[in-house]
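Shown here: the complex without one of its protein chains, the others still in place.
For reference, chains read A, B and C in written order, and residue numbers begin at 1 within each chain.
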Amino acid sequence: MSAQLVLPNGGMFSDRAHHFAVRVQFEDTDVTGVVHHPTYLNYMERARSDALRLLKIDHRAVMEGGLGYFAIAALKVRYLRPARLDDVLTITSQIIDLRAASWVVHQRVMRDGQEMTCADITVAFLAPNGRPQRQPKAWTEAYKVMLKDPL
Amino acid sequence: MSAQLVLPNGGMFSDRAHHFAVRVQFEDTDVTGVVHHPTYLNYMERARSDALRLLKIDHRAVMEGGLGYFAIAALKVRYLRPARLDDVLTITSQIIDLRAASWVVHQRVMRDGQEMTCADITVAFLAPNGRPQRQPKAWTEAYKVMLKDPL
Amino acid sequence: MSAQLVLPNGGMFSDRAHHFAVRVQFEDTDVTGVVHHPTYLNYMERARSDALRLLKIDHRAVMEGGLGYFAIAALKVRYLRPARLDDVLTITSQIIDLRAASWVVHQRVMRDGQEMTCADITVAFLAPNGRPQRQPKAWTEAYKVMLKDPL
Partner (left out) sequence: MSAQLVLPNGGMFSDRAHHFAVRVQFEDTDVTGVVHHPTYLNYMERARSDALRLLKIDHRAVMEGGLGYFAIAALKVRYLRPARLDDVLTITSQIIDLRAASWVVHQRVMRDGQEMTCADITVAFLAPNGRPQRQPKAWTEAYKVMLKDPL
């Protein structure tokens, strides 16, 4: 019975962005005492996966159905402050460019209101053969809840 | 403001055990399509860290204060069923042997009431020089909330 | 041209065992300053993969050909001494039980002749549906180069 009472963390949409929390674990750190730099890409991926789930875009079903899959085409990261074991971090994600076959999401990792790391990540939707393909219109509509306001 | 509304997942004690949930992420899987076998050890470590946090045993402060640290001395794992991307898993942890300088915790990874993986993990408390050392009495008292009932 | 001159590390068979070396990387360590305990399972898996490759058992081709795949059924690990960044470790692997659909390999992680970690790992050969299946006779013959001498 008790197992029903614990749930994995889930994010939410607010202010045209998606928000998601993680806690820094031993596996995320390295001998320098802080979070290992590739780990932030995992945090950001978890946040994107949560956003897609909330938008009812079932990546696993899409893959298993042979309809295609998302892949990272490019990314830029800036590391501003190091996070440490047990820190609670919030990942804020906002789409800053939305195209037929790809989108760019700006993701910020925050701790107590301070920006620790930020990134621009280009996510492409690929056909099973690896070629870019147009996303369903329902998806590009759904993304708009986290689309940065145009000027 | 919205950042305050999202929190990392936290576990709970119930029925003389600790319960904690995780969701399977891309980073946890491998090319065989299921969760990579060492990943379960990370899930189990996250659950143990959460239990210690709930018991007010601050592992990071203990380490930073030069008082010692926990290390894994031995483990046994049985892999029963493979978990997959997006699965929600519950880790149930129960101490089955409690000694001055170590404890053995039985951890089960469950999905919808089915056992996927289980392990017995021996956790030792070490002095900064790596030698086993006696744990504070307050800790061994605190552990009892998750100690399996003696016969 | 120079790219041809660098090669990934490869192991060898000798004394009825397989031997393989790794160097400890930042990604392998955690905030306690030593190798994170699940990392040793990755080292051991790399050693097993190298042994299979030397024996001309092409796991990737077997998987892609829909013939089945190897999965870990159970494991036991003892952690004796912690390894550190930049350490050169040798993984020695010896099959100690060989059956139609599985084998148990004893793997030792050594540094300068000292045993750091050791494990018994049960590897099962599964059909695509996840059921145990008999391995090709050529494989069980090939394994014998790393089979511990019967008494």
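A few comments on the model shown:
Just so it is clear, contacts are C-beta pairs under 8 Å (C-beta built on N, C-alpha and C of every residue); 3 or more make two chains touch, one makes a residue touch a chain.
Just so it is clear, the structure is predicted and the values come from calculations on it, not from any experiment.
Partners of the chain left out, restricted to shown chains and counted across the full complex, are A, B, C. Interface note for the absent chain: among A:L7, A:M63, A:A101 or A:A127, the touching residue is A:M63.
In the complete complex, the residue from A:A17, A:V31 or A:V105 that touches the missing chain is A:V31. Residues 31-32, 37-39, 41-42, 45, 63, 69, 71-79, 82, 130 of subunit A touch the missing chain (whole complex, contact as defined above). Contacts to the hidden chain, counted on subunit C, fall at residues 1-3, 5-12, 14-15, 17, 19-23, 25-27, 42, 45-46, 49, 53, 58-60, 84-86, 88, 90, 92, 110, 113.
The chain not shown here touches subunit B at positions 26-27, 29-34, 36, 38, 84-85.
Everything below uses one rule, namely that only the chains that are shown with their structure count from here on.
Subunit A and subunit C have Cα centroids separated by 34 Å.
With touch defined as above, residues shared between interfaces to two or more other chains in subunit C number as follows: 31-32, 38.
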